[in-house]
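Here you go, one structure.
All protein chains but one are shown at their positions in the complex.
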Amino acid sequence: MKAEKEPIIALLTDFGTEDGYVGALKGRLLSLVPFARLVDVSHRIPPFNVRAGAFCLANAFPYFPAHSIFLVVVDPGVGTNRRGLVLKAGQWWFVGPDNGVFTLVWKDYPGTAFRIREERLAGPVSATFHGRDVFAPLAAKIALGQAEPFLEPTHPPESFWTDPRPLTESSWQVEVLHIDRFGNVIFNLHRSQWEAWGSPQPLKLEVGALLVQGPLATFGQVAEGQCLLNWDSSGYLQLACNRASAAQKLNLKPGQKLKLKQ
Amino acid sequence: MKAEKEPIIALLTDFGTEDGYVGALKGRLLSLVPFARLVDVSHRIPPFNVRAGAFCLANAFPYFPAHSIFLVVVDPGVGTNRRGLVLKAGQWWFVGPDNGVFTLVWKDYPGTAFRIREERLAGPVSATFHGRDVFAPLAAKIALGQAEPFLEPTHPPESFWTDPRPLTESSWQVEVLHIDRFGNVIFNLHRSQWEAWGSPQPLKLEVGALLVQGPLATFGQVAEGQCLLNWDSSGYLQLACNRASAAQKLNLKPGQKLKLKQ
Partner (left out) sequence: MKAEKEPIIALLTDFGTEDGYVGALKGRLLSLVPFARLVDVSHRIPPFNVRAGAFCLANAFPYFPAHSIFLVVVDPGVGTNRRGLVLKAGQWWFVGPDNGVFTLVWKDYPGTAFRIREERLAGPVSATFHGRDVFAPLAAKIALGQAEPFLEPTHPPESFWTDPRPLTESSWQVEVLHIDRFGNVIFNLHRSQWEAWGSPQPLKLEVGALLVQGPLATFGQVAEGQCLLNWDSSGYLQLACNRASAAQKLNLKPGQKLKLKQ
């Protein structure tokens, strides 16, 4: 743990940008680490939507430089006794609540998890704004190479991940993990897993009486309104419709289980 | 007035982010102060909503480092003869129109107010974009330590603040200052004033036949849909409902006066 000259602190929250909360975070970070380079990833995660936060983070973090610090505040449980976490995973740091928002980070880069010893932080901690009063100060400590006294090794972070369940040699049960804002339906199958299976092709997803095929390279390969399977930009299996909401069209919701076959 | 090495200029506007207006501001600032560190506080203040701008600013500015410069452009009066202002308040600088947007800054940090001598600025001033043509250049001058020739001491900024009015020893008339985008209703009573009164508890707010109680620490202390009093993240008395709009539910509007009692 050593300090970077101009540490990158990337911000991902569900605060929206109409209020001063993002400003309060940034002000506090700059007060504690005057040479921090703050990078907005998103402040428009749908409120309290931990999975949307997890997928947004998964789309972005792999492209950041080593030692970047991700301050992630999508925190429906603020004020309850959910843990505050710091993860050292891959070549990056992550700070935020332990509610599943780090699921996709940890799946690909299991590393070291630390509980935050909040009681050692100076200053008052508001019941409702841990982003400003706990997570931002911790991110600052990491940036300054001074976090160790505030961290205690702990068990791995919470995860909403489940692996696809093999049904036969060439069929699997997959689960809807998330619906994105375009109505794309994202499943618990990563391209790397599919490649480990030998890249079976074509894949067919049973949605009621419908069979949706793929994986295809671009939406343009099907007619407008038609559905297809492809890999989303993080490599997860996605059911999408060309210029339409797949989730609405096919009435799908997170948690539903479907059959995928070769 | 001396220049910082990498001055922080924090931006707060009602421009939205769909157009190039924010970009024009940033471009001009970076042209004038190549080493400025621009920080987005918000560009999504509801158009022309001076009070929303004031509360957003109040949430953010106290956390910023000393010498930070706040460029605040929520300016329904652009093109009229409202004054352009620079404030040195607390350890920060503020630049923007004199329309009440600095009310909450000045209440807590009364300092020195300056009128902007626009006639001394070089370059054309558009009738509709003082943010780019007056306020940004002034913020740049402050950042460079060169603002003095453009400033003239003036009377304090406009304010929409009124103190709560004592009715008896243990009751006060309070006024709705602002409804935020969640429908939370914010009153003209700051926690510090309440503490000066001896922290009377519980507080009860009369809304028609209803008595709303508090101050409570978190929304979770009442059932879903129920209302409570608490302190907002800047310390103002707030009437909120757990997962509902208090303003809609109780039909409240800015300017309304209510009775608060112990």
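Just so it is clear, A and B label the chains in written order, and each chain counts residues from 1 on its own.
Methods note: a contact is a pair of C-beta atoms (placed from the backbone, for glycine too) under 8 Å apart; a residue touches a chain by one contact, two chains touch by 3 or more.
Here the structure is a predicted model, which means the values were calculated and not measured.
The residue touching the chain not shown here, chosen from B:G27, B:P166 or B:P202, is B:G27. Although one chain is not drawn, the whole complex shows that of B:F55, B:F70 or B:F129 it is B:F129 that touches it. Contact between chain A and the unshown chain involves residues 8, 10, 12, 17, 37, 39-46, 52, 55-65, 68, 180-181, 217-220, 233-234. Touching the omitted chain from chain B are residues 16-28, 30-31, 34, 38, 40, 79-80, 126-129, 132.
FYI, only the chains that are shown with their structure count from here on.
With centres taken as mean Cα positions, chain B sits 33 Å from chain A.
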